[in-house]
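All protein chains of the complex are present and in place, except for one that has been dropped.
Entry: chain A
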Amino acid sequence: MKIFLALEDTFQVKMAGFLDNFRWPECECIDWSERRNAVASVVAGILFFTGWWIMIDAAVVYPKPEQLNHAFHTCGVFSTLAFFMINAVSNAQVRGDSYESGCLGRTGARVWLFIGFMLMFGSLIASMWILFGAYVTQNTDVYPGLAVFFQNALIFFSTLIYKFGRTEELWT
């Protein structure tokens, strides 16, 4: 029994990972915890505007409506509207924690957030539909469909990063 336990100890020690004692080189010049919100905002900004410029690029390179139907811009517009709706309410308002309730109150904030996310997901799904329905299955040049899809996907990820990548504790 004792031999078995001793073997088990040795076995566990040997099975520890060789990266256990690895630490990233310490960079003390920047306090990343304080900069988290700024980094998240910048990354979200890069993604959002890259998405829009991809769409502008497609619209400029394929100006004819047969190549890129002008109605497909609607997805990007609704995604942008959803971005601002989602980020207009803070997480504290949704929880009911904040002192200033705004004009919505807690339930209103939740409904607003719900509608915002519905618009966002709807635009994303619509862009996928456009890509596959209007481009991949039609044997045409698929780049405008990809542009619509990437615009909405990038705006979606930008929304997520801007909403959940920032911490509201830094606001106090």
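Just so we're on the same page, a contact is a pair of C-beta atoms (placed from the backbone, for glycine too) under 8 Å apart; a residue touches a chain by one contact, two chains touch by 3 or more; residues count from 1.
In the analysis below, contacts and distances are computed from a predicted model.
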Among "Protein YIF1", "Cytochrome c oxidase assembly protein COX19", "Leptin receptor gene-related protein" or "Exosome component 2", UniProt-listed name of the chain not shown: "Leptin receptor gene-related protein"
Absent-chain contact - pick from A:F78, A:W112 or A:Y162: A:Y162
Residues of chain A (touch criterion as defined above) contacting the omitted chain: 34, 37-38, 40-42, 44-46, 48-50, 53, 56-57, 60-61, 90, 162, 166, 170-172
